[in-house]
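Every protein chain of the complex appears in place save one, which is left out.
Our next item is subunit A:
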Amino acid sequence: MASASTKYNSHSLENESIKRTSRDGLNRDLSETVPRLPGETLITDKEVIYICPFNGPIKGRVYITNYRLYLRSLETDSALILDVPLGVISRIEKMGGATSRGENSYGLDITCKVCGDQVECGCRCVLHFCHRFGDLLPDMRNLRFALKQEGHSRRDMFETLTRHAFPLAHSLPLFAFLNEEKFHVDGWTVYNPVEEYRRQGLPNHHWRITFINKCYELCDTYPALLVVPYRASDEDLRRVAIFRSRNRIPVLSWIHPENKTVIMRCSQPLVGMSGKRNKDDEKYLDLIRETNRQISKLTIYDARPSVNAVANKATGGGYESDDAYHNAELSFLDIHNIHVMRESLKKVKDIVYPNVEESHWLSSLESTHWLEHIKLVLTGAIQVADKVSSGKSSVLVHCSDGWDRTAQLTSLAMLMLDSFYRSIEGFEILVQKEWISFGHKFGSRIGHGDKNHADADRSPIFLQFIDCVWQMSKQFPTAFEFNERFLIAILDHLYSCRFGTFLFNCESARERQKVPERTVSLWSMINSNKDKFKNPFYTKEINRVLYPVASMRHLELWVNYYIRWNPRIKQQPNPVEQRYMELLALRDDYIKRLEELQLANSAKLSDPPTSPSQMMPHVQTHF
């Protein structure tokens, strides 16, 4: 091991020098073959046979940097390029041994994340994809490289890849901390909690902003700034915290601008087997109910299946009983836990990889239950949104810890209720607020830089949320400012470790690591390139509540994400979007020509000129 790492170091130094020389204009051909971000350095490169699942073995050269694995085919008739951020790698294995016979049986097997299982990568489509989406590849695949059984080439490559794909296990920094990209907007300023609460009209007579968690003393996984009922003192909050799992007390996520009903989020009460009660918690929930002066009960949505909620009593958790909470009405939303979701997505991979299941596509899809889970999450969010929008009652949402299913439900309900979140910046704020600041454990769920691919903490909860958003955008093609590319970019960088946005589990950890100071925000990249992520059909509407139809009749597998690498699934720019852009160009052209003609005519006739915009008053303002 020790010798291997020294070897690696020498490699690294060697390539540093290559890079330096290339900056001086020397050795240009090598450095220009691999795209590089500022701060990205080439570690090693090697000739390999890439075993393409669609087209068989292809001879190529692989370049490994501290950010990506890049492969280019060396065969003249093949235009294959692979460009994979190391962050998406879940596992690296050696295949074959020194005694293995046959060609291409000795090499490396690289598994990518999302399913944490064997997945491979497409070829031709990958090339197209690279052009279209810039820099990233999807992750439902694995890569196999065959190497020559000479020297220690495989061992070297294995060691290098392992170190840089799993930097945390080798006391190396994540690439986000090395990235020196500069953008003209700063994504870290997109979300300012005080401003966001002010936008919602908070604080007001019933709700106050508290700094009780300024140093993360009340709850280490909550943000510093919280909105709580005006009449609840900080002392009350501390007493409630004792009774809520991981001290995640009920706090406000969103308030309806007119009827003043609210969406609250928290973790499960610590009821336990004995059915403990806590007067402070009960009183606190009553305070929440009273804020909108309605006599109706407070609605509690427990995201879990009731069985799971009951089972949680054994470990000290549980749910709000009718006896203890007279003024609340609890219903379960039957959404399963992170393990079920992980397994479900694994099954999705099985039916799309390496070939898309053809003859029994629908029943295979059904057997993954993925869409069924999507349906349950959406249905839950619709119920929350409906309760609040109809002004029937305020809603309290929790699951076990209140950072997975709870985040899904509150953020989706807010997306349905508040058109602000359907703009590009609004959506960034929503993610930043409900997911990042409220402690969705991105670090554990994704396993950034971590080698433990079988970690039970990993789960595609955030991906599932983005899938739900995509389903909504399919049903309401004009309601969102962003397009599919935006959602895919978010998911790509959820894994890539290029940006600091999704790193670590909670705000306190990010503060300790000085993430905003030391890394670039994903929103910097997106907001400085907004046009690429805009939906041309977007029609801005205020105060319209979106109710998607959460029915299997409408839910679809997100083919453009889950199967985008498959050469048999046609990757094409959205023809409808494309047509719209063409027409916009045509319109502008016509307007220009019309104005020119009118100028010419008016000069001829010496009539007062009538501009086309006067004749069609909407022309200039409509879009």
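In this text, contacts are C-beta pairs under 8 Å (C-beta built on N, C-alpha and C of every residue); 3 or more make two chains touch, one makes a residue touch a chain; residues count from 1.
Definition applied: contacts and distances are computed from a predicted model.
Considering only "Myotubularin-related protein 10", "Alpha-endosulfine", "CTLH domain-containing protein" or "UPK3B protein", the record for the omitted chain gives "Myotubularin-related protein 10", by its UniProt protein name.
Remark: the omitted chain is touched by one listed residue; of A:A169, A:V194, A:C215 or A:A585 this is A:A585. Residues of subunit A in contact with the chain left out of this view: 51, 53-58, 75, 77-80, 95-96, 101-105, 109, 118-120, 123-124, 128, 142, 353-363, 365-366, 371-372, 375, 379, 382-383, 386, 390, 475-479, 537, 539-541, 544, 546-554, 556-557, 559, 563, 567-570, 572, 575-576, 578-587, 589-591, 593-594, 597-598, 601, 605, 607, 610, 612, 615-616, 618-619, 622.
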